[in-house]
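The complex appears here without one of its protein chains, the remainder shown in place.
We call the chains A and B, going by the order they appear; numbering starts again at 1 in every chain.
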Amino acid sequence: MLTLLFDGIAYGMLLFVLAVGLAVTLGLMNFINLAHGAFAMAGGYITVLLMNRLGVPFLATLPLAFFGTALIGAVLEPLLYRRLYGKPHLDQVLFSIGLVFMAVTGVDFIIGSTQQNVTLPAWLQGRFDIEWVGIGKYRSFIIVVCGVLAVALQWVLANTRFGSQLRASVDDPRVASGLGLNVNRIFLLTFAVGSGLAGLGGALGAEVLGLDPTFPLKFMIYFLIVVSVGGTTTLTGPLLAALLLGIADVAGKYYVPKLGAFIVYTLMIVILLIRPQGLFARAGGGK
Amino acid sequence: MSSVVLETRSLLKRFGGITPTNDVTIQVHKGARHALIGPNGAGKTTLINLLTGVLEPTSGSIWLDSQDITQLAPHLRVRRGIVRTFQINQLFSELTPAQSLALTVSARLGISGGWWKPLGTDPRVAPACEKLLAQFHLMDVMNQQVKHLAYGKRRLLEIATALACEPRVLLLDEPVAGVPEGERQEIFDIVNALPTDVSVLLIEHDMDLVFNFASSVTVLVNGAVFAEGSVDSISNDPRVKAVYLGESEHA
Partner (left out) sequence: MTAVAQSLRAHAAWHWWEFALIAALLVSWLLLPSQALLLNEIAILALFALSLDLILGYAGVVSLGHAAFFGIGSYAAALFAKLVMPDPLVGMVVAVAAAAASGALCSVLILRGTDLTRLMVTLGVASILYELANKLDWLTGGADGLQGVVMGPLLGRFEFDLGGRTAYAYTLAVLIACLLLARKLVHSPFGYSLQALRDNRLRAGSIGLSVNTRLVVVYTVAAAIAGAAGALLAQTSGFASLDVFEFHRSAEVLLVLVIGGTGYLYGGIFGAIVFKLLHDLISAWTPQYWNFWFGLFLVVLVLAGREKLMRPWTWFGSKA
């Protein structure tokens, strides 16, 4: 049972890193980006291709996955996304669905639809056996990396100038821009970092979650659950929501495999029914 | 003694560490022309939001005709006769003035749920709309979508919509905000011409309009009632002047 908890936490941390970019995009630009999963997929494929075709060691591919995806994000943001910030949510939904379909079929076309295999370096394979609990080494690695990222993000947000500029822009972009903050630049950086994190999450998760062209569609709903339940005004909200989701999903699939993802969806609906603004959001926000 | 039609008792609203409405007890008498004034941030709009049910009070109560309406849903309060206008126009952008007013009149008549006959077939609707459109000089734009209307016309529609509800208590939140000087009196003439049994609570910054229109005044400062009385006594009250002067010193 503890193993389950541990796996659930690992899954949850992974989901957090994957979804945090989405939360910030929604909170900052009020943009519902359903294509977020495509960035995660991109990171996963960068890692896999670098490893399998160019023999790059796993650890080295991780920062490359991050920066590669961040770069894609940095290009797409001013090119495409920026034109849609003020538009109604319906338009944003349609646009991002379009992007996802393009990404999914594009990858299918270029690389093929088979699942990609990630061969982890030897030191990450296997388990620590502590008494009666088996703790996967890779999952521990994930928890550590994601934990460090979460702490780093929180630190940047709370203690750096960029962080306070970001928070100001989330609260009120017009006032922020009136105060001389370069809101465009903030959006660009944030979007790039958020996409990069998704890419990193995709790279980390390739072994655990599986990687094939349908990845963005399969996991889109999970990212959205993290964001809608966790809210977009804090970092801890999505973190806790992701952990809750991870543990619930792992436990649900183990104890009641017949129902599968049913439990997670129902849980989400119940939560949103009781607190429509998310479990952890400040009351009275959003539109 | 005229009867009290709307009152609050120790109304309190607190959230997130601020208290925008602090133990407010006011009374609006039938047929009143009562102004609510105070510096920016005094909590005037919050009070209106509490009165209309958009916000829930932390404690205290609201009474209409001696009945406790504190728990009553906003749309039900409208049906009991409490109607407000908004400081920032809140209109139906895709509809036309004719349609907006026809819908509002239908709502007032209780037929807004009808789904079989088209809007406006009830013979009571068109004449009521006609009257309001003419009164507010909206006849020439009655078939244009609201989103294409100029600001002045929108402001007129904002108030016309409230009047279409045939309010017993009308809460006007800065009705002439953004309206050019020359057109302000027009709006006030319309409000002045309201039947005497309609009670009006007016939030306003333009003191000339307040003193022309109102007969009694409540001054709100930092969410609490600072002073209350007739227009004359308030306009001569040195404390009130200090509050306003003090504000303009820091402005």
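Things to note:
Just so we're on the same page, contacts are C-beta pairs under 8 Å (C-beta built on N, C-alpha and C of every residue); 3 or more make two chains touch, one makes a residue touch a chain.
Not measured: the values here are computed from a predicted model.
Across the complete structure, the visible chains that the omitted chain touches are A, B. Of the listed residues B:Thr21, B:Thr46, B:Ser106 or B:Thr218, the one in contact with the hidden chain in the full complex is B:Ser106. The hidden chain makes contact, of the residues A:Ala19, A:Leu62, A:Val104 or A:Leu204, with A:Val104.
Of A:Leu49, A:Leu94, A:Val145 or A:Ala251, it is A:Leu94 that touches the chain left out of the display.
When the omitted chain is restored, the residue from B:Arg9, B:Lys30 or B:Arg79 that touches it is B:Arg79. Residues 52, 54, 73-76, 78-79, 83-84, 86, 90-96, 98-100, 102-104, 106-108, 111-120, 125-127, 129-130, 133, 139, 142-143, 161, 164-165 of subunit B touch the missing chain (whole complex, contact as defined above).
Listed by residue number, the positions of subunit A touching the unshown chain are 26, 32, 80, 83-84, 87, 89-95, 97-106, 108-109, 217, 221, 224-225, 227-228, 258-262, 265-266, 268-269, 272-273, 276-278, 286-287.
Note that only the chains that are shown with their structure count from here on.
Averaging Cα coordinates per chain places subunit A and subunit B 47 Å apart.
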